[in-house]
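Dropping the structure in here first, questions after.
Yeah, one chain of the complex is gone here, protein chain that is, but the others are all in their spots.
Chains: A, B and C, in written order; residue numbering restarts at 1 for each.
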Amino acid sequence: MSTTTDVIPSSRAFISDNMAGASPEIAQAVPASAAGHALPYGNDPFTGSVRRQLSETFERDVDVFPVSTGTAANCLGLAALTPPWGSVLCHPNSHINNDECGAPEFFTGGAKLVTVPGDDSKIDPDALHEAVRRKAGDVHSVQPTVVSISQATESGSVYTLDEIRRLATIAKDAGLRVHMDGARFANALEHLGATPAEMTWKAGIDVLSFGATKNGAMTADAIVSFDPVLATELAFRAKRAGQLASKTRFHAAQLDAYLADGLWLRNARQANTMATRLGDGLKAIPGTELLGSPQANILFCRLPQQATEGLLAEGYTFYHDRWAPGIVRFVTSFSHTFEDIDQLLDAVRRHTR
Amino acid sequence: MSTTTDVIPSSRAFISDNMAGASPEIAQAVPASAAGHALPYGNDPFTGSVRRQLSETFERDVDVFPVSTGTAANCLGLAALTPPWGSVLCHPNSHINNDECGAPEFFTGGAKLVTVPGDDSKIDPDALHEAVRRKAGDVHSVQPTVVSISQATESGSVYTLDEIRRLATIAKDAGLRVHMDGARFANALEHLGATPAEMTWKAGIDVLSFGATKNGAMTADAIVSFDPVLATELAFRAKRAGQLASKTRFHAAQLDAYLADGLWLRNARQANTMATRLGDGLKAIPGTELLGSPQANILFCRLPQQATEGLLAEGYTFYHDRWAPGIVRFVTSFSHTFEDIDQLLDAVRRHTR
Amino acid sequence: MSTTTDVIPSSRAFISDNMAGASPEIAQAVPASAAGHALPYGNDPFTGSVRRQLSETFERDVDVFPVSTGTAANCLGLAALTPPWGSVLCHPNSHINNDECGAPEFFTGGAKLVTVPGDDSKIDPDALHEAVRRKAGDVHSVQPTVVSISQATESGSVYTLDEIRRLATIAKDAGLRVHMDGARFANALEHLGATPAEMTWKAGIDVLSFGATKNGAMTADAIVSFDPVLATELAFRAKRAGQLASKTRFHAAQLDAYLADGLWLRNARQANTMATRLGDGLKAIPGTELLGSPQANILFCRLPQQATEGLLAEGYTFYHDRWAPGIVRFVTSFSHTFEDIDQLLDAVRRHTR
Partner (left out) sequence: MSTTTDVIPSSRAFISDNMAGASPEIAQAVPASAAGHALPYGNDPFTGSVRRQLSETFERDVDVFPVSTGTAANCLGLAALTPPWGSVLCHPNSHINNDECGAPEFFTGGAKLVTVPGDDSKIDPDALHEAVRRKAGDVHSVQPTVVSISQATESGSVYTLDEIRRLATIAKDAGLRVHMDGARFANALEHLGATPAEMTWKAGIDVLSFGATKNGAMTADAIVSFDPVLATELAFRAKRAGQLASKTRFHAAQLDAYLADGLWLRNARQANTMATRLGDGLKAIPGTELLGSPQANILFCRLPQQATEGLLAEGYTFYHDRWAPGIVRFVTSFSHTFEDIDQLLDAVRRHTR
């Protein structure tokens, strides 16, 4: 049995927000929900509570499907929105395009991801406008069917409400549906200061991957559907994909605690604040360059090689030279403290000199 | 947020072993593993520890893939063993055939389940002997490729080691692979008093669904592969199916605690003992009839209608009239006590008079 | 280049109706359609003509998709009628269940064939009545979605119009769709003396595999859909499955000639008449036994072993001992003559003595 958990102190952990453990409230919710017997497969009080909390959160009835990974959330949602001969329009940098090993193709029965470019990892409206009608009705081509946007994006930028509405309008006008990969939904929401309803169904989103794992939960995300017509299909698809846990209560207990008393928003605020502090600090260090528009909890920058090497030598963990030579990514999470960030900035400063 | 968990007291909970919560040791392992940062996607100390514990348990190196459901464990394992044009030979009563909503077909890309009959939910060797060569080489037919056996079976019976070896030999002689659905692996092991190695790879099993959820864990089972050649394929298939959790440590922590100090075997023993006590008690009640050979923690019996109705009226939860009129199923778990069972027997007695 | 075609004379060819070549009218239609240029992908005059002829034949507008095999016709039709989590109810003897190597599972994305028994290879209405509601709404089970019936069946029997209507009513009342595998559609029609409309949409059929290959065409069958809503999906599915031929005119030319001047019905009549003559003759031979109700052009019988061996020794080709020891199948086609049948009967007689 493992006795040492903390291989990597939070001050050194910047690979991704999934390096963090769990919020204590969520971690404690699990043993608290473990006693006693309950009906399996989501017919338990925790799952019911999550449904209620999410319906309140989104100011309307929503259908909720707790799942064990963001990949499952994304791909089940997409599968309910597109036939196998459809295409999913997404940004080249999107997680579904790069980091899910073809899971979208697997879950959808072979639909095709078609990328639509844009700055800051956001889909460009003009490019989308062209893409939504591309070869529509042409039997030789997959048919544009869904637009999937990541909010926040994979590079830490955040669509404004206007931007979401604009993309959704372009999609809907051409008969497409809109999916949101919200692995970092709370971080985006915090950045915008918007309501969950405004950032989703009021802006035209049909299905949302409501991320929790990266923001303090453990192994629980949820599909939130704003289209009641999809509920039956999502239920069968989730079961068939091995995503209907018999003891769903343990996924639900995490989400329940995540939503209670605004924990999810506090966690996101902390992560975002840490990224802002890191970004501000980096900007002040000559020889480093901040890239893109970090608005959530991801930050790309260019560091001198000796800085990268120096950090690595001190035990810092982060991705570097993966997107391009010299490019470094730092991801902050609810678990980081001012002290963690200041230590990192200090280290960069020392090694950049 | 949910405040009442215990909708159903253990004394009334006999629908399935998945109604139980979690063993305290496992429930507590989660917050214990939640602090601190670790590498994601299984590169954490907990996952490493599970691999070591399972390798010790099986007395050889094994490949381990923690997953969130038994359905995922079964279907990923099968997908690694059969091409889409293969057939999976299984018992008509098997979980993969009845209770996974076509998940095996989904994960395998359309392989076909072909049922092979036998008493007590066990595959009959003679029937298997015929099935393994049926239309072999005939391009118009799916090709027998895998035999999948449930240990313990869905009706609570347990294959003897000889029976497993015989089925595996029939399979191997015809070039097929062997899969074991071990959703109730520990219950079967306890019943036989065998070692894990004897009941699996030494008997010819290639891939095992190592169940934990039904026996005290929460949302964690594992694929255990005894064929190193399959490791790469299983890794890609798991990721692609949304079964590579970023915070795998939380699946692993459950399995780690499950395996530590023999908890898994103690839990199974308790569940089996409760079923035996229940079976013995029922046999002594005139007007009831015990069916099949309950050897693990599932028990089928025939109750008079007024007994079923009386139990339901007292808040007992269990499946009835699902397989045939008058047939009742009780499933016991680690969480049941002598008192629970004796209460149930008392109630049956009262209502059968 | 091949110079000898006729390896097997018609008098010896009883394996299947697909041993026959093509009707001269159809064979000649191909070079007749080969000159000149036409728009590809079905936008040619031949395909238009087939659509018109089939709409006339069925007394209503129908959607027509020429395909190259019966397997493709069946499986594309089924795929348009069921989601991946649906089940297709079919007879255990059906071609889709036995002879398509899992093609239905492939085309549908993993739907499950669930067999429903019945005498003479026909689905029993009572058994169907139970099957259509089995586990309906249960997320753990595939959902009954389509009933597929073979007309004529794989053992040569033919559903009456009443029988089709009854099965279709049972299906529709439970919300299922109805598919007809008409690989031997013309043979069934001839036997019943019904109209194509009566035997299909008027009886409740949604999608038909309109067979032509076995009855005088070469490499062309057609999906005929009576539900206009399915047309778009069928078009994309056909293309995506490699079944939209660029020079569709050459499939269409076969179907066009097949339908012209009643050739298809004349061919079926000839095949059926030959089977009837063969059946009548066999009945008169002591020591042989006719099985089932051969009504189309397939006939099962029991022959003494020395008769089977004697026939084989004389170069007769047919299936034997495949379904059970001693069981022989003869299939007649448009290409057989009275003389062929009488020779065969004579041979059976000689070897049975």
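Everything below uses one rule, namely that a contact is a pair of C-beta atoms (placed from the backbone, for glycine too) under 8 Å apart; a residue touches a chain by one contact, two chains touch by 3 or more.
These numbers come from a predicted model, not from an experiment.
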Omitted chain - touching chains that are shown: A, B, C
Residue touching the undisplayed chain, where the options are C:Leu54, C:Val67, C:Val146 or C:Leu278: C:Val67
Touching the absent chain when the full complex is considered, from C:Ala38, C:Val114 or C:Leu265: C:Ala38
Sole residue of B:Gln143, B:Asn187, B:Ser225 or B:Asn272 that reaches the chain not shown, by the stated touch rule: B:Gln143
Chain C residues that touch the omitted chain in the full complex: 1-2, 4-10, 12-13, 15-16, 18-22, 24, 26-28, 30-40, 44-46, 48-49, 53, 67-73, 75-76, 100-103, 106-107, 213-214, 218-219, 236, 239-247, 249-253, 256-257, 259-260, 317, 335
Contact footprint on chain B, counting only the chain that is left out: 41, 83-85, 109-110, 139-140, 143, 233, 235-237, 239-240, 244
Touch list for chain A against the chain that is not drawn: 84-85, 87, 98-102, 105-106, 108-113, 139-142
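One rule holds in what follows: only the chains that are shown with their structure count from here on.
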Chain ID, smallest distance between chain and overall C-alpha centroids: B
Angular offset of chain A relative to chain B [C-alpha, multiple of 5 degrees]: 180
Chain A and chain B: spacing of chain centres that average the CA atoms, whole Å: 33
Where chain B touches two or more other chains, by residue: 100-102, 106
